[in-house]
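A single protein chain has been omitted; all remaining protein chains appear in their positions.
Labels run A, B and C following the written order; every chain starts at residue 1.
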Amino acid sequence: MSGRIDRRQDFPLLVGPEGAELTYLDSAATAQKPEVVLAALAHYYRYDNANVYRGVYSLAARATAAFEAAREKVARFIHADPDEVVFTRGTTESINMVAWAWARAELKPGDEILTSEAEHHSNLVPWQEAARATGAELRFVPLSEDKTVSVDSVLGAISQRTRIVALAQVSNVLGNLPLEVARISEAAHRVGAVVLIDGAQSVPHLPIDVHAMDADFVAFSGHKMMGPTGIGVLYGKRQILAAMAPFHFGGEMISHVDPEVSTYKDAPQKFEGGTPPIAQAIGLGVACDYLSGLDMAQVMAHDRRLGELAASRLREVPGVHVYGPRGDRMGVVSFNLDGVHAHDVATALDQQGICVRAGHHCCQPLMRQLGVAATARASFYAYNTEQDVDKLTAGVLSTMEFFHHVAR
Amino acid sequence: MSGRIDRRQDFPLLVGPEGAELTYLDSAATAQKPEVVLAALAHYYRYDNANVYRGVYSLAARATAAFEAAREKVARFIHADPDEVVFTRGTTESINMVAWAWARAELKPGDEILTSEAEHHSNLVPWQEAARATGAELRFVPLSEDKTVSVDSVLGAISQRTRIVALAQVSNVLGNLPLEVARISEAAHRVGAVVLIDGAQSVPHLPIDVHAMDADFVAFSGHKMMGPTGIGVLYGKRQILAAMAPFHFGGEMISHVDPEVSTYKDAPQKFEGGTPPIAQAIGLGVACDYLSGLDMAQVMAHDRRLGELAASRLREVPGVHVYGPRGDRMGVVSFNLDGVHAHDVATALDQQGICVRAGHHCCQPLMRQLGVAATARASFYAYNTEQDVDKLTAGVLSTMEFFHHVAR
Amino acid sequence: MSLADLYREIILEHARHPQHKGPLDGPVTLQAGLDNPTCGDEVVVQVRLGPGGLVEAAKFDGVGCSISMAAASIMSEMLVGRTLAQVKELTESYTAMVSGQKAPTDDLQDLVAFAGVAQFPMRVKCAALPFHALQKGISRYEGGI
Partner (left out) sequence: MSLADLYREIILEHARHPQHKGPLDGPVTLQAGLDNPTCGDEVVVQVRLGPGGLVEAAKFDGVGCSISMAAASIMSEMLVGRTLAQVKELTESYTAMVSGQKAPTDDLQDLVAFAGVAQFPMRVKCAALPFHALQKGISRYEGGI
């Protein structure tokens, strides 16, 4: 109901190696992992480790079953079908796969790629390169006053030439409420464009139904949703995956190989050439179950509550600027202190056991839009509590104090 | 000296969940992991988990230091410099990176790609596609009578038009002694060609000095060398990596991003867009240390001893065909039983607790060269013992018995 | 589970001496080939329907393990004299059994020998392969392709 979750005890790093409490506020960069995920990894390597698909012995059967069960768990988590779930290394690889295998085959001069200047580099640079390679044009959705992307401006920017709309559902800097993707998909599909959603910051934090969103592609990372590093997902609609060329050629994605020419399996295997990240997929499946156990509606409510609380508390501190939406928001809060560089803020907070990120957050164009070189950023997840917000606020106050009064 | 290593006790899966001895003979598909690697993964997630490069707080500093230390360990293991070590998902991705980012930029009609019909699909299909995309021609080194690639036939096949030579140092089917890469590199460089070595089956099993080999690229997988799944390496010479375009565009590989155009960092970061497989790289570093602790010369000797023993024992069984070199060899032994399909052999051995692989081993063209649809394959590693060879031989005998005498 | 539970005598017998193997002579009503790329097994099934829509002749060809070859052999034998509807029913009943979703039933006759396959997950595809080829041929035929 209230979005109050308290699961710190499941996260070894947060209770600290020797009891030292860590205030980890950098989940937008990567999330901490619950014990169940670590246990699943260890269990796999200790009892089920074999290559998948390839062996007929029982150990290989167990590994294959665990790997495919993980695909089903991930599919269930986003309301997709298992054959629409392609395992990748992460959001960046997922988007690059579309930019190479789909865009380079489909785009031509005159076509438009619609994205925004608020995107993470991983959802911008691949499109710059695809545009350059194909002669298509890169277009940017005009940003709102608070620099967020609004559905209305997306709808206004879609044209008859738009072939793909590539946008983050939640910005990793601004912490906007999730874009209503279904409305964008409807408009895009009307002009024959496809929709790619960078779900790196949304899939971990809210209930996701890819079929309801009606997006053609959704990319996300396991490590940001309590899963292991080295695993991510490209969700793709069945028809579009069927038509798309493979990207990683090699073992296990082939059907027939002659010396000169080969044929390929169906999706998702077609896109998973080589030994996949087996243990990591299994870990991600367990992370999905863990999150579902918390209830994603609760996770989102918790996120919003902490994000809104932190933003309003920080805004009360004189000399603090908070970026992003003023009211309702997700748990990503970027800010700056007058006259103190974000790195100095992060170092000062680190001395108080508070981990926040500082820098451009892989969003240099957005930094320019905000008129800053860098920001500090606190981001929350289900293991954070109101006490963490208290510590952040106190930490920011004492940082302000240190740099403006002490040692002058 | 003797190549006798006995480290079973370090491998939880081999001593069995409840004391059941497993005879794991599928290390060419994937290796088992020593406890130290699992402990390193758990330690990372429990105490150091943060995203690398991006944070200024101490936790991020620890994660970054551990990740870069892993790169140094891997570099030391193959006698490379750390900035020549690009982390990928595995051999398949490493080869595809070269086939996309290097070959598509460098090759043109009239150029030749030299490979062989004994290659794993991961070192064949990417070149088929690169040839198709660029108009270059795919050429195959003639195989010896035992279907292995010999250095002499490679030297004979290199022409003025050769632009890249892409070969496995050790075949995953034939278990040949490692190719003398230095001789190939010399000949290739003389005509201005580059050399890519598929080291999937060599790097885990023998001392490797990439500078002595003088290859331009070496690709290998962590999971086949006692490391985690989801990690691999593309070694590339400094100059060639400097000239090569990036492949995964996005976070952390960029230098400057403007809305329309971006510049990139130097190698290896240039090739590691997005959050890398952090925990997996750290695990691979520990696996390298573990293997170095065994001494790679010993690992190779052990491998050879078991491979030669198994091959000669199996050859003594009437009705068994063993493929690959007749004398000296590595620990990969493919075989067939007269009148019994390889799958049936694998299932029968599995019933006796012996894991061997059966199928085409991702080498369909080689299967055709051998004149078979499939083979069974036993492959050894440092944790295997002579007893495992005894069990294999006994298992093959009883399988023969079962299919030829029982139930007739 | 012992090896003999999987490899029943009748399976080994058919694997060694497959019935109905080779190309179908005369008119072919429906046919299809299918393979399991992971293991390299390949099977082609050919069927001729006769008067009354009954299967008049069925043959298979291919390469594979004893399980897939024996399944193809016994299958071909059993098809003759059945209607397509009956063939489809048999196929469903059989594939449900080998994948462990259903206990063996009498209508499966000799195919009951494949009941043990359900305990060997990596071999289910082998046992099902000829029937999947058959299904493919039937749906092509019914789709008018």
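The criterion applied here is as follows: contacts are C-beta pairs under 8 Å (C-beta built on N, C-alpha and C of every residue); 3 or more make two chains touch, one makes a residue touch a chain.
Worth saying up front: this structure is predicted, and the values here are computed from it rather than measured.
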Review point. Any idea which chains on screen the missing one touches?
Key: A, B
Study note, to complete from the structure: Among B:His211, B:Lys265, B:Arg315 or B:Arg368, contact with the omitted chain is made only by B:Lys265
Review point. Which of A:Ser255, A:Gln351 or A:Gln369 sits in contact with the chain that's absent?
Key: A:Gln351
**Study point:** Those residues of chain B which, in the complete complex, touch the missing chain
**Key:** 53-58, 60-61, 64-65, 252, 254-256, 265
Exercise for review: Just the residue numbers, please: which parts of chain A touch the chain that's not shown?
Suggested key: 339-344, 347-348, 351, 358-360, 364, 367, 373-374, 402-403, 406-408
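Everything that follows uses one rule, which is that only the chains that are shown with their structure count from here on.
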**Study point:** Comparison of B-C and A-C by number of C-beta pairs in contact, larger one
**Key:** B-C
Review point. Looking at CA centres, what chain is most distant from chain B?
Key: C
Exercise for review: Let me have the rounded angstrom distance from the C-alpha centre of chain A over to the C-alpha centre of chain B, please.
Suggested key: 31
Check your understanding: How far is the middle of chain A from the middle of chain C, if each middle is the mean of its Cα atoms, in Å?
Key -> 46
Practice item. Mark out which residues of chain B touch at least two other chains, giving numbers and ranges. Key: 343, 347, 358-359, 364
Review point. Which residues of chain C are in contact with two or more other chains?
Key: 38-39, 120, 122-123
